[in-house]
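Before I ask anything, let me first share the structure, which is written out below as structure tokens.
A single protein chain has been omitted; all remaining protein chains appear in their positions.
Chain lettering (A, B and C) follows the sequence in which the chains are written, and residue indices restart at 1 in each chain.
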Amino acid sequence: MTVTQPDLDVFHTLESRVRSYSRGWPTVFSRSRGSRLTDEDGRHYLDFFAGAGSLNYGHNNPVLKRALMDYLEHDGITHGLDMATTAKRVFLDSFDRLILRPRDLRYKVMFTGPTGTNAVEAALKLARKATGRTSVVSFTNAFHGMSLGSLSVTGNAFKRAGAGVPLVHGTPMPYDGYLDGRVPDFLWFERVLEDRGSGFDRPAAVIVECVQGEGGVNVARAEWLRGLADLCRRHEMLLIVDDIQMGCGRTGGFFSFEEAGVVPDIVTLSKSISGYGLPMSLCLFRPELDLWEPGEHNGTFRGNNPAFVTATAALDLYWSDQQLEKQTAARGEQVEETLRLLCAEPGLDARHRGRGLVWGLEFADRERAAAVCARAFGHGLLLETSGPDDEVVKILPPLTITSDELAEGLLLLSRSVFATV
Amino acid sequence: MTVTQPDLDVFHTLESRVRSYSRGWPTVFSRSRGSRLTDEDGRHYLDFFAGAGSLNYGHNNPVLKRALMDYLEHDGITHGLDMATTAKRVFLDSFDRLILRPRDLRYKVMFTGPTGTNAVEAALKLARKATGRTSVVSFTNAFHGMSLGSLSVTGNAFKRAGAGVPLVHGTPMPYDGYLDGRVPDFLWFERVLEDRGSGFDRPAAVIVECVQGEGGVNVARAEWLRGLADLCRRHEMLLIVDDIQMGCGRTGGFFSFEEAGVVPDIVTLSKSISGYGLPMSLCLFRPELDLWEPGEHNGTFRGNNPAFVTATAALDLYWSDQQLEKQTAARGEQVEETLRLLCAEPGLDARHRGRGLVWGLEFADRERAAAVCARAFGHGLLLETSGPDDEVVKILPPLTITSDELAEGLLLLSRSVFATV
Amino acid sequence: MTVTQPDLDVFHTLESRVRSYSRGWPTVFSRSRGSRLTDEDGRHYLDFFAGAGSLNYGHNNPVLKRALMDYLEHDGITHGLDMATTAKRVFLDSFDRLILRPRDLRYKVMFTGPTGTNAVEAALKLARKATGRTSVVSFTNAFHGMSLGSLSVTGNAFKRAGAGVPLVHGTPMPYDGYLDGRVPDFLWFERVLEDRGSGFDRPAAVIVECVQGEGGVNVARAEWLRGLADLCRRHEMLLIVDDIQMGCGRTGGFFSFEEAGVVPDIVTLSKSISGYGLPMSLCLFRPELDLWEPGEHNGTFRGNNPAFVTATAALDLYWSDQQLEKQTAARGEQVEETLRLLCAEPGLDARHRGRGLVWGLEFADRERAAAVCARAFGHGLLLETSGPDDEVVKILPPLTITSDELAEGLLLLSRSVFATV
Partner (left out) sequence: MTVTQPDLDVFHTLESRVRSYSRGWPTVFSRSRGSRLTDEDGRHYLDFFAGAGSLNYGHNNPVLKRALMDYLEHDGITHGLDMATTAKRVFLDSFDRLILRPRDLRYKVMFTGPTGTNAVEAALKLARKATGRTSVVSFTNAFHGMSLGSLSVTGNAFKRAGAGVPLVHGTPMPYDGYLDGRVPDFLWFERVLEDRGSGFDRPAAVIVECVQGEGGVNVARAEWLRGLADLCRRHEMLLIVDDIQMGCGRTGGFFSFEEAGVVPDIVTLSKSISGYGLPMSLCLFRPELDLWEPGEHNGTFRGNNPAFVTATAALDLYWSDQQLEKQTAARGEQVEETLRLLCAEPGLDARHRGRGLVWGLEFADRERAAAVCARAFGHGLLLETSGPDDEVVKILPPLTITSDELAEGLLLLSRSVFATV
């Protein structure tokens, strides 16, 4: 990489080699608003990545910003551990009123450490405690986090190897479509559950993403999700939906599992739940599963009250009616139309898939996805790859992107794709 | 618990049983400033807990607040993954200039997920990767976090049981003073390292807190820490200092290990590093250990840029000179004086210990500590217990507390103690 | 169970509840010869179990007995650790000359502790040492032994639960026919190996039985075994054939894998290798895999020299020509003919399968298999069940059984089956 800007020096000198996005996007960002970021040289970038799904309502959303500034200005509680605070109560009230009750979901809310992986760790602990079993089933190409418990149910071999210890207590099963439709759904999974000689220990839980983001934008069919929920019920395994990336409206409805009509036992939320990109995570579960002793799982920043404030503002703004959900569907169709045309292009050998406003463009030539992203950066478009071999270009704009901005970005995407042919 | 305020209803109804602080402090907090919080009824509380060490510079510190408000106002990057941003560069520059270079520390800086446990998970991964070994030594009554990797090096049996799987790859060794001075330092530890028949697998690393906060305010002597560093060097184990609670000036110097003159291979920082109670964590290590591949450990909120802004402001304000460090020492002496008098009281059967501005008051009658904290809450003082049986009252005020506030709080503490005799 | 004989008292009083065969066969056996045992009341039993495959050459085979008596009479070495002894050298010579060389197998021979499970433990250790990987793939309904390493690659849930710790480092894959032919061979296995996002860690080895005895007499097709060997080669996994029950001629040839024409990297042998029912086990492997350091695996009874003597006599007697192999095939056909007729019986709802002289009769009504065995015992025929639900009657006579004895036993079997209809 040839980076000439002197301003990057300190990152090279002081920051660990582990940094990754700063390599693909070699500039220094300074400001952002809505669907755009601006770097120190004043160059603008359209954002088709949205903080890996953390910025569903755009950068520095003005309504949320106002609520946050007011809260800070008046010295609201900033750091609250798990103390009762006004900001937390207001959030809980809104979450119950706008999200849970309209969907007839009676979940208890647990404020975990403010990272997705912490919510997953809590979910796994609770499932093990509730069932007395140790093993958890995850799916091929799943991503659930980088701490030891979450990593053991994550698919990526490179990330798994980073653990430095053998990852145990997790078993992968084929995600929807993994075996190209050649095998009936859950044939293998159900067979090993039913057979006392299978060598497969009955799991405490199954953890699943309704759409796999990091795994390559793999979309589970509603009927597959219903089949999975049914399998869990019949075999007394808890169903955990990890909605960290796909929740908060990314697929249309607030939760990604709504469309399929399934009701998970446990749900993890993070990324866009604060709405403003502030660290916050939740673990939701059926009241009967609330078997925690006080303090049995905790974390210093589980009471990030500024995040509760923006979260409440986001719920009020976007989830009091169906407007956002409809707009997401419309924007998704706009993306799909472009991708369909691209994939029809002779010689490109690409496939597309997606749901709501998360889409993937997979190239048979696995090197091409990275090349497309590099081109796009040159054109002022932020795009990332996903999938086990980084072979899928992932399209994940803010849900609040305008139709014009989206069109502009899709054009840049198309230019970038064609430039690599 | 008899709670009459109707405002707590939603917490009881919607929030998980796992909440803990809200049980001991049954009110709804709404605002805070400096060393005080205020509840919805306008009642004030003096804070001797400081967000479990996350608020070393007080609540909503006005200088930090100003920097944060300015940043937000101008739409600085909020959520930045590990992109290069202006806020991050400024932080790195300040951290290098004010913290690392003056102490002759040449660490690489890794921005982990913004929780302490995530920084510990990263440290453990790196140690295993660098050595090719799996086992890690921790100490009795250690606390390093609640995700699976960190929990396996944490001492508390109640928290460990929450894992739901056997915790492996960690072995406890006696912390300084654990065997009441009846055994030479590291006698057992060194013997098993030297003996090829000990059944003790050579560890990748040793992880230690220079003062154990959650474990009961146990203070390691400087010579013990030097002995440990020497042992690590001689037996080629990496030394990890977990400075999440005791760093950022809590014991006087910025790092808790400075006084002993040891240089750890890896250091974890969190809690007060942002200065404002915002989620942020760092993992520091010798450049030779920077063996990460890009993205081998990551996390959605590792680029919490508002926290970088307040962190920078805190470094500039408090670590450009030695004033805070001196004041911490003075405040510590003020606490110690009170505790000395208390412990001299006939019939109380208490012991005290501490360093800098973290102190513990241990009662032989182990029930008494909780009773003291309950009384203190009634008097408008926030106090928490620690230790394996919650037998130690922990005194952890903001470092910025005034002498008068401290005196006021110590008086309330004394009243609370005497009321339980 | 109604047991009237007073002679069983001491077993009830002193022996652990863990005993099992003595429950189904409630008598005290005192003598045995060829295919028959005799109890203390002088009652004879035809043996269709053959020591679970340890008595392929019959009870107290007179030729082997003569060699053993001579050896003992002349004070040959009885207990030899891994010292070089005359008896061991003679065995090695014969094994090389009669077994390895004619089959063009160039294996190194390791004398493990004299149990099958010890040979498996050695095989797993060696595979892990050779590859530096920890995970091992086994198959549904596999049985490899009851010590911790072997148990983790064993399928039976009841036996697995006995471990008392989570069994890790093993992953089951579907055995041939497990999914009723609805899925192409190795579709799932190969897919997870090829996909870096599958969450399936590359295993050190695959361990397989060519016919699963304990698992219900499941017979792998030759082409499936060849496919497996090919998969192992392409993905650099070691292939371990556990020939403990199916080796030593049980399926016809000396090794059960000969027919398929595959050459495993590692082979375990036990049960009938001594020929006389004496404890003895071997682990065979390609010379390139002989990476052991002296004494890296050992065991007190690995030099059971009387077993080497009978093993040599058995090799000389039965493996100098093809007569036994041909006879096994003929006897197998005799069994198959009976089973075919039985399964054609209306209302029985049974299936049969087998190879060489190991056959299984599976009942749809899973209780029936035990009932058949109980009836058979009453008729003087020793029969056992196998399979995950004990739903398969297992037919495993000595290979040396005469055609008349076999006919007699098959008649008793038929009577027992019909009595349960």
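Rule of thumb we're sticking to: a residue touches a chain if its C-beta (ideal position, glycine included) is under 8 Å from a C-beta of that chain, and two chains touch if they have at least 3 such contacts.
Values in this document were obtained by computation on a predicted structure and should not be read as measured data.
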For the full complex, which residue in C:M110, C:V192, C:L317 or C:V417 touches the chain that was left out?
C:M110
Touch with the omitted chain, as defined above, among B:L187, B:L291, B:L341 or B:A364:
B:L187
Determine and list the chain B residues touching the chain excluded from the picture.
134-135, 138-142, 153-158, 160, 166-172, 174, 178-179, 182-184, 187-188, 191-192, 195-202, 215-216, 387-389
For chain A, which positions touch the chain that isn't shown here?
165-166
For chain C, residues in touch with the removed chain
7-8, 10-11, 14-23, 25-33, 37, 40, 51-55, 59-60, 65, 68-69, 72-86, 88-89, 92-93, 95-96, 108-111, 113-118, 121, 124-125, 127-129, 134, 145-150, 152, 158-159, 162-166, 169, 204, 244, 270-271, 276-279, 283, 285, 290-301, 304, 306
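Everything that follows uses one rule, which is that only the chains that are shown with their structure count from here on.
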How many degrees of rotation map chain A onto its copy chain B on CA atoms, rounded to the nearest 5?
180
Chain with the smallest distance from its CA centroid to the overall CA centroid?
A
So, comparing C-alpha centroids, which chain is the farthest one from chain C?
B
Can you check how far apart chain B and chain C are, centre to centre, with Cα atoms defining each centre and the answer in Å?
58
Hey, how far is the Cα centre of chain A from the one of chain B, in Å?
30
Rounded Å distance, chain A centre to chain C centre (Cα mean):
50
Quick check: what residues of chain B touch more than one other chain, meaning two or more?
165
